[in-house]
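Selected chains only, in their assembly positions.
Labels run A and B following the written order; every chain starts at residue 1.
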Amino acid sequence: MRTYRKELWFDIPTRREFRNITPQVKACLDESGVREGLLLCNAMHITASVFINDDEHGLHNDFERWLEGLAPHEPLSHYQHNNTGEDNGDAHLKRTVMGREVVVAVTNGQLDFGPWEQIFYGEFDGRRRKRVLVKIIGE
Amino acid sequence: MRTYRKELWFDIPTRREFRNITPQVKACLDESGVREGLLLCNAMHITASVFINDDEHGLHNDFERWLEGLAPHEPLSHYQHNNTGEDNGDAHLKRTVMGREVVVAVTNGQLDFGPWEQIFYGEFDGRRRKRVLVKIIGE
C-alpha cells in the first residue's frame, strides 16, 4: 500500500472566500504516484470547509448570501461562542453547512470526477494562515 | 489491495426525488469481492446527493418540505446562478445540505450498517441521465 500526505496553506485576505483548489489537489495526486485508491481532503481548522461544487461566480455569491442568512455574522452577541473573545461564532456554523471534508475516488491516477466537480476551500474566518490536509491511500 | 469502480445511472422523471439505492450498492460490493475495507458512494453531479437515512415515506416528505423552505426553487431570480440560463440555483444549495457522498465500512463482505441505515440518491434537478460513483478499496 502507498500513502501520501501534504498540507496546503492559505492566507485569505478577507473574512470569507471560496477558492478552487483542484489544481493543487491534482498536483498532490500526481506527486503521490497512487493510481487506484481514495483521496481525503479536509480543512484542518474548524472555521473553514472543503467541499465540491461548481466553479461559477454567481453560485458562489448565492452560497455567500444563503449562509449569511442561515448563520449571520452579526450581531456578535448572538453567539455564546463569541463570549470567549472570538468573533467567529457564525464561521463554525457556516463551515458545518458546507462540510469539513471530501473523499474522492482515485482511478487510473486521476481524480474520478463528474463533468462539473471541482474542489473548493471555503474560508469563513480568514486573514490568517490556515491549512488543508491531503491524504491519499492506495496503490 | 483490491479496488473496484462502477457508475450507477439514473434518469429521474421529476425535478426532485429520493431513491433507495442500497440494493445496487450491495450488488457492487458483492461483485467487488472486497471483504474488509471502505466503500465510497458519491454523486458525480453537483445538483444531486448521496446520503444515508431512513426509508420512510413521511420522512422523505419532511425532507422535501424542509429543503424547499431552506432554499426555495422560486423565484428563479433569487439566485445569481440562474443568470447563466440555468434554473437550478436552489438544487446546488439543497444538495449541499444533504451531502455529496457517504463512506461506508465494509466488514465481512457486507455494508456495515446500523439497523435503519439505507443509502439514498437525492435528485434535485432531474429529468436527465445522471451518475453515482461507487468506489471500493480493501482486500
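Rule of thumb we're sticking to: contacts are C-beta pairs under 8 Å (C-beta built on N, C-alpha and C of every residue); 3 or more make two chains touch, one makes a residue touch a chain.
Small disclaimer: the values here were computed from a predicted structure and weren't measured.
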| item | value |
| --- | --- |
| Homomeric assembly size (copies in this file), of which only 2 appear in place | 3 |
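Here is the rule we go by: only the chains that are shown with their structure count from here on.
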| item | value |
| --- | --- |
| Centre-of-Cα separation between chain B and chain A, whole angstrom | 20 |
| Of all residues in chain B, those that touch chain A in their complex | 1, 3, 5, 38, 40, 42-46, 70-71, 79-84, 89, 92-93, 96-97, 99-101, 103, 131, 133, 135, 137 |
| Contacting residues of chain A [partner chain B, same complex] | 1, 36-38, 51-54, 56-59, 61-63, 66, 70, 97-99, 102-105, 107, 112-117, 137-139 |
